[in-house]
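Of the protein chains in this complex, one is absent; all others appear in place.
The letters A and B name the chains in turn, as written, and every chain counts its residues from 1.
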Amino acid sequence: MRLHLKNARLIDPAASVDRVTDIWMAGGRVASIDHAPDAFTADRVLDVAGKVVMPGLVDLSAQLREPGFEYRATLESELRAAMAGGITSLVLPPDTDPPLDEPGLVEMLKHRARQLDQVNIYPLGAMTVGLKGETITEMAELTEAGCVGFAQADRPVSDTRVLLRAMQYAKSFGYTLWLRPLDPWLARSGVAASGAYASRLGLPGVPQQSETIALHTLFELQRAVGVGLHICRVSSAGGLALIQQAKAEGLPVTCDVSINHAHLTDVDIGYYDTHYRLDPPLRGQRDREALRMGLAQGTIDALCSDHTPVDDDGKQLPFAEAEAGATGLELLLSLAVKWALEDKVPLLDALARVTQGPARVLALSAPAMPPIGGLSVGSPADFCVVDLDAYWTVDRQSLLSQSQHTPFLGMELPAKVLATGVRGRIIWESAR
Amino acid sequence: MTQSLDRLVDMPTAEALYLKLLEGVRTLIKDLPQEQVHLVGILSGGAWLAERLQQDLKLPGAMGSLNISFYRDDFDRIGLHNQVTPSEIAFDVVDRHLIVVDDVLYTGRTIRAAMNELFDYGRPASVKLVVLIDRQERQLPICADFSAWQIAEASTGSVVLAKTEQGTFSLHIEPETPDA
Partner (left out) sequence: MRNPQLNKHGELTHLISTEGLSRDILQHILDTAQTFVPLAERDVKKVPLLRGKSVFNLFFENSTRTRTTFEIAATRLSADVFNLNINVSSAAKGETLLDTIANLSAMQADIFVVRHESSGAPYLIARHVSPDVHVINAGDGRHAHPTQALLDMYTIRHFKKSFSNLTVAIVGDVLHSRVARSNIHALTTLGVAEVRAIAPLTLLPSGLAEMGVKTYTDMAQGLKDVDVIIMLRLQNERMRGALLPSSHEYFKHFGLTQEKLAYAKPDALVMHPGPMNRGVEIESAVADGPQSVILNQVTFGIAVRMAVMSIVAGASS
């Protein structure tokens, strides 16, 4: 498909580009920018004057719930949601049912995704068999099947011997471990962040030490082994400080934060609104400010949706019994822009956290992968067209995900995705 | 068309009406065994009247006061009334002659509630009703054994009894407040 995008405001953080120009795409790649390629006849010309064209977003964590949890969400519904959010590459955590600990399961998943032929899917393999934290998986076989790294989802490994061995094994092959910083005991008994608000609500709390102790452990082991680590869902100021120190020390660390933690605090739980029942739990004002600062400065490499579909039955329960999680694919870009507007972060930097930043995390984790997250000549033509000035309301009608539980329900957010393209083919357009 | 109460200018003062009430009660109870007679005033206007009657009649039996808010028939419409002073019937009502005292007798619903409440304290020998003003717009089959003043025509608004710090009674007409 030969595509010509006219009068686009091209924003490509990877190339530090923000200017109005034309873009030509052919053969699934960006053929040319600024000047038309020789003898090029476009199959489709889109005049996107006044609109932004940017690389398709790269989301480092989206649970699509297949296989195993299809009553909550399916690949079809969630990939549509991703496209509506301008996302063209998704990293999937391994906690499906069964978990992704066998190459056959990974192949099946990739096959399903290829058949749908929509966004690019990058599964993370389970680091231990069944995610049980006891024996390590066939990491090489899983990588061959298509895994880009290894993770434990939200199940921390309590046996430090297993953790150490997993790091050593992964290091042998040059694989990266994607781990949430959770102390196996402190994290388990709480549903809200320890502090004044959880105490008032009478909810068992998760102290910040659950995150900081886990990070100390991970970094100590990493110092000895040298394995690459991606820290998933940092949630506290204390945790971020440790990550900053580790990076300064030169340890091979990257990290991400979820859209929920970048915008919300524990007080937002209000009268036990289960939309705010999240793991890790929302922390306080100080933590949110530190996280936003970390995002702005680049200490945090990526902003991710942490998309976790939950059905109605999972949320219509008392807070402590409700299932943790929120839908997020369709909100990632809007919430990145909202943050940029509120904190006056340069747009190029803010959008880097959802394109170049996560792409770099992926590249470090899976060096053999062709590079994504940019729109220079020769890049894969994964892009989205955005109206930065348009606002849209998050409600049951506008959300495409099968799960409509998000703490942002009812809010008006900036930046509307008008079209999304993968490999030069427009796979989604908003009804306009 | 009903007229407003404040057009009825020939009504005597509260103090004058009280004197009539006092004489009426005296006559009413003269043939009853005095130790078994008890005044029961309906809070707050009726209770004020009963207090003064108790002093002037020098009855041996204690007086009581009734807060009828738990026995009203309009709970579903208006909810719990704000009246704070609780009922106080410190004597045994069984086989006694009760004289219920109220300031204004209007629809009769207050007296219905008062009777229901009194009977939850026990079974009196008799119950009589005396009021300062009888508006005669009954919605229930209730009548006063004595009233110091009667208002024959239907009228809008309400009559309110007030008492100064020194204990002097006065009557005020309040115009009809439209329903909220």
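To be clear about the criterion, a residue touches a chain if its C-beta (ideal position, glycine included) is under 8 Å from a C-beta of that chain, and two chains touch if they have at least 3 such contacts.
What you see is a predicted model; the values in this text were computed from it and never measured.
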Which is it among A:Asp313, A:Glu342, A:Asp395 or A:Glu412 that touches the chain not included here?
A:Asp313
I'm checking contacts with the chain that's been left out. Which of A:Ser189, A:Gln245, A:Gln285 or A:Ser398 qualifies?
A:Ser189
Would you indicate which residue among A:Gly68, A:Gly130, A:Gly270 or A:Gly410 is in contact with the undisplayed chain?
A:Gly270
Contact set of chain A toward the excluded chain (per top definition)
189, 194-205, 270-272, 313, 316-321
Hidden partner sits against chain B at residues 67, 69-71, 75, 78-80, 82-88, 116-117, 120-122
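The rule is simple: only the chains that are shown with their structure count from here on.
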Which integer distance in Å separates the CA centroid of chain A from that of chain B?
76
